[in-house]
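One protein chain is absent from this view; the other protein chains keep their places.
What follows is chain A.
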Amino acid sequence: MATFRIASRALPRASASLRASAVRSLAPLNRRQFSVTPSRFEIIKRYTEDHEWISYDTTTNIGTVGITNYAQEKLGEVVFIELPEVDSQIEADDSIGAVESVKSASDIMSPATGEVIEVNGALSEKPKLVNEDPEGEEGWIVKIKLGDGEAERLSEELMDEGGYEAYTQE
């Protein structure tokens, strides 16, 4: 178990730009090096019906949240993002901020229950990052320390990439 913990730290930070498929292809390498339980290393990305994404790995229990590329295309040029306060406790489905674009204010709902541990400060200088890189390293919105059992709940209840794609084409 100890080996496993060190291994997780040596890994690059769970980042949203890594697509689920890319991460999976990395996993075997780690397994070879440290021979840990493979499932533990998976970075999971899920989507809400409100067009938010959350990506998290089960070792750190930290989820990164943003709005999807589909949402950003629909909203148009983002001019302002209201961010929540760091350390605030949030419940799944709470409004944790809002995106303003082309005269519309749209709520951002938290996919998960937990604590806001980081907000993307770069967005207050350059809100357009949400348009340019919505699901990547630049355009994420908040990082949440997931509450107990949230990781499992998200995996079960929210849509995966394929499910979300189908949902947006409905």
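Going forward, a residue touches a chain if its C-beta (ideal position, glycine included) is under 8 Å from a C-beta of that chain, and two chains touch if they have at least 3 such contacts; residues count from 1.
In the analysis below, contacts and distances are computed from a predicted model.
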{"item": "Omitted chain, identified by the protein name its UniProt record gives, among \"Putative lipoate-protein ligase A\", \"Actin-related protein 6\", \"NEDD8-conjugating enzyme UBC12\" or \"[RNA-polymerase]-subunit kinase\"", "value": "\"Putative lipoate-protein ligase A\""}
{"item": "Which residue of A:100, A:115 or A:137 touches the chain not shown here", "value": "A:100"}
{"item": "Options A:50, A:137 or A:161, residue touching the unrepresented chain", "value": "A:50"}
{"item": "Missing-partner contacts on chain A, residue numbers", "value": "49-50, 74-75, 79-80, 82, 91, 98, 100-107, 109, 124-125"}
